[in-house]
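One structure is given here, and the rest of the page talks about it.
Incomplete set of chains, arranged as in the complex.
All chains are identified by letter, namely A and B, in their written order; residue positions are counted from 1 within each chain.
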Amino acid sequence: MDQNLTLQLLALKEEFEDYKEYTSKNIDSFFLCTMALIIFLMQCGFAFLEAGAVRSKNTTNIIFKNVLDSLFALVCYWTCGWGLAYGPGEGFLEHLFGQSEFFLVGTNDYTKFFFQYVFAATAATIVAGAVAERCEIVAYIVYCCSISAVVYPILTHWGWHESGWMAQGFWISDQEKTEYLDFAGSGVVHLCGGTISFIAAYIMGPRIGRFPDDSGEVSGEIKGHSVPFASLGGFILMFGFLAFNGGSTGSITAPGIGKIVSRAMVNTMLSGTMAAFTCLIVHYKMKGKLTLLFTINACLAGMVSAFAVHAGGGSWGLFAACLVSHKGICYAVSNAITGHGWQWLPVAQLFWQIVCAFAIITWSFATMVPVFLLLKKYGKLRVPAEIEIKGLDIYKHGEAAYPLHAYGHGWDEFEPIRTTKKISVLNPEISLEQLASAYDAMSHKKSVYHNPSGFEHPELHGVAKYKKQVPKPTQSGKENGAFNA
Amino acid sequence: MDQNLTLQLLALKEEFEDYKEYTSKNIDSFFLCTMALIIFLMQCGFAFLEAGAVRSKNTTNIIFKNVLDSLFALVCYWTCGWGLAYGPGEGFLEHLFGQSEFFLVGTNDYTKFFFQYVFAATAATIVAGAVAERCEIVAYIVYCCSISAVVYPILTHWGWHESGWMAQGFWISDQEKTEYLDFAGSGVVHLCGGTISFIAAYIMGPRIGRFPDDSGEVSGEIKGHSVPFASLGGFILMFGFLAFNGGSTGSITAPGIGKIVSRAMVNTMLSGTMAAFTCLIVHYKMKGKLTLLFTINACLAGMVSAFAVHAGGGSWGLFAACLVSHKGICYAVSNAITGHGWQWLPVAQLFWQIVCAFAIITWSFATMVPVFLLLKKYGKLRVPAEIEIKGLDIYKHGEAAYPLHAYGHGWDEFEPIRTTKKISVLNPEISLEQLASAYDAMSHKKSVYHNPSGFEHPELHGVAKYKKQVPKPTQSGKENGAFNA
């Protein structure tokens, strides 16, 4: 009887262990896939934040780059990146990069792959904003692949893989050991992305018209074409960063981890809010305007990853961890003051964070500067000035973002409309067609507006040559009739 | 041996209890965080529903308000609101408001905080639509903070905290007790938000041009500038309301609760659908048109929270619960008729719902009317008429939603394009640049279109003064050439 009971108990125990194991795997998969889905949507967020911030003539181009991004990052991370980051290795090199599981051969952990892939895609996509409106597509593909296949995966191996040298840290006594703190990818995602953005923008140079030239004209800020699109992107990115930071635990099944996830989300919102308010107030004091776009960008930066300030946001995240966290410098100092004795660990920790940040920046420079310089040397980095001035959409893609002849409608000749006073004939709206034909009449040319057939056909544009300068329509007047004359 | 077995059994039992406890906490955190993320995206939904419904000159402004909303609500709910709503208290006052955990000091339940915060942000954001295109930003900040710091949290304490007076209800017999039924925030979120919207809109007055004036002109409905944006907002809000209502259970781990969550989603969709069809058919019968925007708004109202009809949607939700639910009046009546005896509970329940709805409305009036009246007294409620007419975007934010000079491209001088018939020179598109220079030639002025440098610089606009009336371009003709003449 006893025997029987013991067996039953053992069986139950085993069943329970079994249940715990497969259930926690399932729930973690569910958690990571859900968060990864939302993080994946950040590609859409970046696309629209950037699309709203460029001029309409480059809108298709910037969205194209963001779409390609997700796709190239997948191929590169699948073929090469995952293996370098998490493939088991051996020997000394194991501290530097992974050495197997390329093409996912031998991998079981698809969940982690999917989750890490969306992080890699984020790291690659960050740069697109810094080179918008002037980067050659070839350059874009090259740097995007470099990042997602090599640069970023090796950084994650250093920082996030248990055998990476940054993750291993060093022993300061028998019991105490520093470790690399990198919650939510402050370092390997945002500092890396930010550094590469800086390199790219520096080597490429600013957009034409961005800074004053010799003519003494005040240079304008180049306004984006759509505040709503930029805001849409901003909202989606907030949504995404909450998942990004919440999901960084990588698991939802360890005891007490639910609280950590939700606290991460609350802290993300709080620091985004503080950054947004700071920016808003400073800008208002200086310029007298309440700027929406700066506020959104500041908020995203505060959420540890602003578009414009990735490097800044990223490095602050790295150091904040060892300044204000529970094991941080601030606590050490306050402990020392209150007589609890001085601790060396927080100092060693801060030192280690500095070393790691330095390593991340150095690595990003060492790998990406040659890439961009080579691209520049072969003239593949930046589009010719004429194309930049006229816009990339039509020349590169054959797709205007808002083809003019797709607008307008024909309901401009209604029957008389009754008002309360009398009946009168009204043109309810100026149609673009009418404007177009009026323009045609003026200019004695036939605009293609009325002949969409010939317009924007990629095969016809292939033969188009662009002129050196943007033609300025004559403004002399007199000769040719009233309009274009 | 027995001893040993007993110990093992006890250990297993304990482990199991332990597992159950931390797992259910984790899964609930996961559930609430996921739902909260989706509900957070509703801020984006509201922003776009409203952005599409205003004119382009106020688009940046309305999005700005919706972004600020999420941020101010967080700060206010963090500093004050959460404590008033869920901070433990004592004595009689405990029935009225919470008394601790301000700044989240001493709180453990970050998950609940995050979830409740997104609800508070929703309650605050509802009002923005009612005061669009004319509300001063100061007024907006003041009322938004009032709602999320005080008005809404105290309501949730009444209705959702176990010691709140509404939640406690009263005993009608030894066994039977009324309780406040408020599934998915019909009362405390939507009735409150709707009431405050009404107060705000009433005190502020309608937009200029919204209703007929003395001149006898038919007043127009003021159309929004983008149906697609409004629809985008509507779709996101549907997505959000499904999560809002599904997530209202606050947990996913109690036995059988999964079914309740999914049934809530199904019912949400069904009632949204019924409301949308009703509105569609009535409008079609009356006006002969199938209106998209009314249909979307009706659908959202049916999902218990339409933008335009928050008060209506919210109060119906409150009463529907005690009319048609399983313990509701309808069942009581049918039971009485079929001879199962009359029950007083449903009647008492209905009475209690009416009392609570009355309390919510009274509380909203008592707190918010003084706020709005004070704002009005000090001239901080509504922007001056000139700014309202000319639009808030440029004056307040220095950011036009669609800066004209960010549009257009330069590809208007292609080489001849081949058609099947002949080769002819075509202007593939009327560029805005050409239109602009044509306009310049006409008007003998230089539009800044060609000189973006000076345009929309916030620091330059600071000195701009607006005129009293919108200048009407002269239409007399003759003198000045053909165009502007």
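Details
Here is the rule we go by: a contact is a pair of C-beta atoms (placed from the backbone, for glycine too) under 8 Å apart; a residue touches a chain by one contact, two chains touch by 3 or more.
Note that the coordinates shown come from a computational prediction; the quantities given were computed from them, not determined experimentally.
The complete homomeric complex described by this structure file contains 3 copies, of which 2 appear in the displayed model.
The definition used in the following text is that only the chains that are shown with their structure count from here on.
With rounding to the nearest 5, the Cα superposition of chain A on chain B corresponds to a rotation angle of 120 degrees. Remark: chain A residues 2, 5-6, 9, 12-13, 16, 20, 27, 31, 34, 38, 55-57, 209, 217-228, 231-232, 234-236, 238-239, 242-243, 246, 252-259, 261-263, 265-266, 269-270, 272-273, 276-277, 287-293, 295-296, 299, 389-391, 393-395, 400, 402, 404-405, 419-421, 435-436, 439, 442-443, 445-449, 451, 453-457, 460-461, 463-467, 470-473, 475, 477, 482-485 touch chain B in the complex.
Remark: chain B residues 1-2, 5, 8-9, 12, 15-16, 19, 22-23, 25-30, 32-34, 36-37, 40-41, 43-44, 47-48, 51, 59-60, 63-64, 67-68, 70-71, 74-75, 78, 104, 108-111, 113-114, 117, 137, 216-218, 226, 229, 232, 393, 396-403, 405-415, 417-419, 424-430, 433-435, 437-438, 440-442, 451-459, 461-462, 481-483 touch chain A in the complex.
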